[in-house]
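Missing here: one protein chain of the complex. Every other protein chain is in place.
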Amino acid sequence: MRENLLLMIGGPQGSGLETSAIVLTRAFANKGYNVFSDREYYSNIKGKHSYTHMRISARECKSLSYPVDLIVAMDAETVFTHFDDIAKGGYLFYDINVVNTKLTRIPSMGAYLKKRLSERFIEMKIDETLGSLINHIKEQGVNTIGLDYLKYLKELSKKYTLSLSVASKYLSAIAIGIVTAATGLEEKYVFNGIKHRLIGREKIIKHNMDLIGNIVKEVKDIVGEPLKLKVPEVKNKEILVASGNEIIAMGKIVGGLRLQTYYPITPAADESLYLESKAILKANGKLLGNIVVVQTEDELAAIASAIGGALTGARTATSTSGPGFSLMVEGFGWAGMTETPVVVTYYQRGGPSTGLPTRGAQSDLLFAMFAGHGVFPRIVLASGDHLEAFYDAIDAFNFAEKYQTPVIHLVDKFLANSVATIPIPDFSKIRIERGNIVDGDEDYKRFDFNHIISPRAFIGSKAIMWYTGDEHGEKGNIVDDPIARMKIHEKRMKKLEIADKEIPISRRAELYGNEEADILIVGWGSVKGVVLDAISNMKDRDISYLHLRIFSPFPKDYVKKLLTKSEMVIAIEHSYEAQIAKLIELFTGYEIKHSIVKYTGRPIYEHEVVNALRKILSEKVKKVVLSYGK
Amino acid sequence: MRENLLLMIGGPQGSGLETSAIVLTRAFANKGYNVFSDREYYSNIKGKHSYTHMRISARECKSLSYPVDLIVAMDAETVFTHFDDIAKGGYLFYDINVVNTKLTRIPSMGAYLKKRLSERFIEMKIDETLGSLINHIKEQGVNTIGLDYLKYLKELSKKYTLSLSVASKYLSAIAIGIVTAATGLEEKYVFNGIKHRLIGREKIIKHNMDLIGNIVKEVKDIVGEPLKLKVPEVKNKEILVASGNEIIAMGKIVGGLRLQTYYPITPAADESLYLESKAILKANGKLLGNIVVVQTEDELAAIASAIGGALTGARTATSTSGPGFSLMVEGFGWAGMTETPVVVTYYQRGGPSTGLPTRGAQSDLLFAMFAGHGVFPRIVLASGDHLEAFYDAIDAFNFAEKYQTPVIHLVDKFLANSVATIPIPDFSKIRIERGNIVDGDEDYKRFDFNHIISPRAFIGSKAIMWYTGDEHGEKGNIVDDPIARMKIHEKRMKKLEIADKEIPISRRAELYGNEEADILIVGWGSVKGVVLDAISNMKDRDISYLHLRIFSPFPKDYVKKLLTKSEMVIAIEHSYEAQIAKLIELFTGYEIKHSIVKYTGRPIYEHEVVNALRKILSEKVKKVVLSYGK
Amino acid sequence: MVSNPSKWKTDLWIDWCPGCGNFGIVNAEKLAFAELDLDPTKVVVVSGIGCSGKIMQYINANGVHTLHGRAIPFAMGIKLANPELIVLVNGGDGDLLGIGMGHFVALGRRNLDIVVILHNNGVYGLTKGQAAPTLGRGIKTKALAKPNIQDAVNPITVAISSGYTFVARSYAYNIKHLKETIKKAIQHKGAALIDVLQPCVTYNNIYTRQYYENRLYDLNTDPNWDPIVNTANVKEVEMKIDQACKKALEWEEKIPIGVFYQNPYVPTFEERLKKEIPSYFDSPPAKDAISADDGKPVINRKFFIEIFKEKVVNVL
Partner (left out) sequence: MVSNPSKWKTDLWIDWCPGCGNFGIVNAEKLAFAELDLDPTKVVVVSGIGCSGKIMQYINANGVHTLHGRAIPFAMGIKLANPELIVLVNGGDGDLLGIGMGHFVALGRRNLDIVVILHNNGVYGLTKGQAAPTLGRGIKTKALAKPNIQDAVNPITVAISSGYTFVARSYAYNIKHLKETIKKAIQHKGAALIDVLQPCVTYNNIYTRQYYENRLYDLNTDPNWDPIVNTANVKEVEMKIDQACKKALEWEEKIPIGVFYQNPYVPTFEERLKKEIPSYFDSPPAKDAISADDGKPVINRKFFIEIFKEKVVNVL
């Protein structure tokens, strides 16, 4: 029995992969396993190849790796694409109806991949049919198991007198059934998962369970439970299963968000949709508040109206990704100039421009730091995993209001679309900090020069106030007197110095491992999980990980001190250039000489980090560029 | 007789100051003087205080300084505002009709200045009338000369039977007359200036000259020619007199600009207006080309249509300032992704946000470097004076086309609005370099992977091509294959490495002074003139100036080497934080410990630089914040 | 009750050109506030960038001087977060109908209860006189080197076809008419546009005081003019829209001012929100408590688990 299982389910976009993934995640979670899963898809509604990659573990896990132990292929393209992703001794389940399919006959497959595969098949001396490929990998030691998917669907259609096209919609149940059987998971967990996903739709639940039951029986008859998992040690009786988008929405809600304005964009939009489903916050029979979520006409309007709302005292935010933030820059600067607390949840994706709209990246750090003309303070924070994202979503509001600045909360597609098991957050640690808020009166001055952070009254309170993006006097009127300009410019900038003093270093940077490790890896955002998983597998080496969580105000002295203590420092990032290294050099003068980067838009995998580290250590390579993943 | 004269003409916005400045500049230029002038004004159409500050010199000069030798005050507010800007022994000309005006009765004056002045007047023990103030400065050694402005206008109105309100429009002639007289300039030069400004309007020219003649006579009768200037040594028989806006337009025209799209914004718009006046390029009776200048609905459209034009092979550009560029970020990234040569002439002004819309700054360097999500190559260059701006405007197109990248040409309000005498550019040095351009054919691939800089065919040529902001394959079709993505991403980025190799260091950074000077000042853009003027007056010290002209690709090694050679390095910039120091640290790890900064939006003056340097050298101050100027 | 108009005055010097139509607008706006006896702390004047945009600091109420073209979305955020506020947008023609056109149309589609006062001067005042979107093709005002190359948009028809439910025109120097129009617009529930013909004495030498005063007439002088939709009937709405659009075409010889169209039957955006969120007006974003006195969020662990129960898995 194994502690740990890596699996993949692949098929065309729109064929129910998401359903399989969610049902399975919940089912395993239900039994107490840790699950971490990622979804990879193309910017397309139907037909392009997509897949779910999942790790199920009896112990904690926060990353993915290759090779996988099990692939369930819904179609021929999945096998063609992923045949070399399976471990020796691992399992491939496929549909026997597609074995005659030729590589050249997969219209949805991109030309570059097709060409690479053709060339490889020639090398491997196999013809272009799926059957030959399957034979080949069988010879390589993979257990290949063909099932007749169509047969199951036909049976279902017959039994419940459904048309075959309706029955085809149950394809996802086949994948669920296979995984259930192979891992020896009890069907009741799957039933709970299905019930949850299809809440209230009793007939459909029944069809699904029926089909799953059949598959489980047949698979067990053929192979038994070859990937049976060890029973997990259960730490928490209640856990969350949520995507990054969802956990951020939850954090925002707990943090007091009351108005979210957004314009749809991948991978941010799902957060807003989830928020909208929670418009009315009721608990214990009591109304706790309402959340207004508004889809605006564009991102220019999204940030403008989030700012407008913030002026009245509501906690407001907008969510977007690179192209959207590029349009928000002018509004963001206005918030900086007028000291308005507004939060931008910034989901990075593959750039530049429209780029790889459904793939991940961490290549917007420098942009987030310096976006906007002129100089103004901002807080920039980034989350490394689901739980951090939850707390960061709350802190983003707290920082925004305490320091009266706009805040960028940097996350990315990897986090947004990965579904994980997460402990219930620790509420004893959560506080709402609104800064210096007053009612105001007739003499109120919004930008009172007697304070660095002037007391803030809301529009609609007892005071009158003016806001302008022009330079302004204490009352908020337009001013361009040079001396007044200096005063208010300095006042604005000093808020960041206060934040630098007040926000503890431990909140801004976290060291995993000891201070004097031989090797120090420096990263931020969603590389955290994979780096920690990787180094926990390299106990033979003295490696620490420095995880940066706040970039503005930057924890300069602390970082500089740490870096100079290690013999070797390695930056890791999802970008072409390791922007974190540039930023560190900007603030500390320290040049990080080694880097591990990836810019294919696919996640960094544990095995890649391990290999890259070994390469740097043994071969003295300076920069390792990762490329695994389809 | 003096070599050098500093003067100021002040009055309400809209009262003809610009006319006086241009006429005088041309008049002095006509006699062979070097002139450098700046115009300071508020974001207002009529009524707010504004002034022209000018240096006239028998030798080269590229900056301004205080105190001035002469102020011509068109109104009371000018005297109140600038009374302490005049040198001992200098001259103040004022209108005797306003001597009873009280400080508290100047409605257009801002409250902050009024309060400071009130407090000072109490200290100085004078009452709040202009008369007392004038008496006071007279006691301090300033020659104060009151003239009856109204009388002149009345005489004019009578002589030519003009209404008094029409006659009032000749106020600018009074200023011209005073300066002419005091400096001993011959009237013929002024006449040429007037004729040029009012070309074809014979009557008005006559009225002006008549009024000027009267003033000159009267002033000479009262004071003679107290500020008579030495006859200049004439190097060039033909010179240009142009503002920064105009010289950039000229550069663009010579550089082959054919389509300029823009949305009006201070201080960029005048460039486009000047371009528009040159829509039809004719010389020697021959048509050399047409320039299409289009005012778009916003900046999003301005950059988009400039890019569109570039795709067809025209040299295209857009001009804007901070708020506009904030809106252009998304389009700029598209150009980066699609390797489209487009030029953005970026006029910095006081930020953040709307900021100080009519004042200057150099605070958008980091934004220009990192604007846009994702990573893509760009060329960023900045001009230090009029002549540099001319050549840079041409090179911007050359770089854009050679490296197939968007280019940011950074300038600022100081340059834009300063009018100077400039030698005719050296045409032997000018080349048009269009990079690798082909006609294409049926097999043409716009992003041919066999080149780092793929041959470029234009839309409309013999080839067909696709462009997309998504990641793409060789033909320009949307692709998100991870391996193809790596290839094209690397190909894009390597263009910058080529540019780094090809563009000579001397083009990117210029050292004024010797390499091993005790003190090295580092700056860029419009600090150049004032730094060079200042250090030429500090021959007692061993000071060099490193002037950076291209930031991307950054001349890393050269700069690092230089910096480490000097004992003391000082960064100077119009910003809160000396962004150039940050950028240098980012690229080289070298921390520049000293800085001279100014963020009032007013120019840096020569005397300020001298004082600041002395302060840093003698008092070991790290950072000097300048604040001179109204 | 009418409050003292002087309480709406501020002590800043107004830096518009002497004789600028904006003076009429600011005066009428203050008078309207006074006559409606509004509470300055509950009024928000949201403005764009331009000569017109400075108006916010010449009125003693809350003022938000936003970004060029974005006054409407800023105003929307303010209104959505605190619907009890009276929110007005003052913007230039370049601002609202050029760079801000997308938002102008979107506001109509939402029918949010906001009053938009368009300073229609035909030019970009503050950037020295370029053609604004309301200037007709072929017209050459002072600062233009060549005649205007683009066609004008008609604010009235664009507003009506975008869904504004109160659409009127007034004239900057007719302070009484403008004041009354502003009052009506404020009292109307829904998106309101007032197209104010505003002479720019410095740059617009075509649409001058004289030009207007030779042509303007009040729609109300026609006793049969009835711009208000009286029943929720589709046919009536279509008819009223049609007559308004026809009137909107009048220009060369005579120019109508007054209310062109008003439809009180379209639910406001706020009312539409209330359908989904019944307590929206009692508990709008700006008013909710989000934490207890000890700083703990109103959502505690228990409430959290209840609210997000579909994401909670109980380990069996």
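Odds and ends about this structure:
Going in written order, the chains are labelled A, B and C, and every chain counts its residues from 1.
FYI, contacts are C-beta pairs under 8 Å (C-beta built on N, C-alpha and C of every residue); 3 or more make two chains touch, one makes a residue touch a chain.
No experiment lies behind these values; they were computed from the predicted model shown.
Note that of B:281, B:438, B:511 or B:563, the residue touching the chain absent from this view is B:281. Interface note: of B:221, B:238, B:540 or B:619, the residue touching the hidden chain in the full complex is B:238. Of the listed positions A:249, A:269, A:584 or A:616, the one in contact with the omitted chain in the full complex is A:269. Note on the undisplayed chain: of the listed residues B:290, B:514 or B:536, the one touching it is B:290.
Interface note for the absent chain: among B:18, B:128, B:298 or B:606, the touching residue is B:298. Residues of subunit C in touch with the missing chain: 98-102, 105-106, 108-111, 133, 137, 146, 149-154, 157-158, 161-163, 238, 242, 245-246, 249, 266, 269, 272-273, 276. The chain not shown here touches subunit A at positions 14, 42-48, 107-108, 263-266, 269, 273, 276-277, 295, 297-299, 323, 353-354. The set of subunit B residues touching the chain not shown comprises 26, 29-32, 188-189, 196, 199, 234, 236-242, 246, 250, 253-256, 258-259, 261, 278-284, 287-292, 294, 296-298, 300-302, 304-316, 330-331, 334, 394, 421, 424-425, 427, 430-434, 458-470, 476-478.
Please note the rule applied: only the chains that are shown with their structure count from here on.
One simple way to say how far apart two chains are is to compare their mean CA positions; for subunit B and subunit C this gives 38 Å.
Across the assembly, subunit B contributes residues 42-43, 323, 353-354 that each touch 2 or more other chains. Taken residue by residue, subunit C touches two or more other chains at 49, 65, 67, 69, whereas all remaining positions touch fewer.
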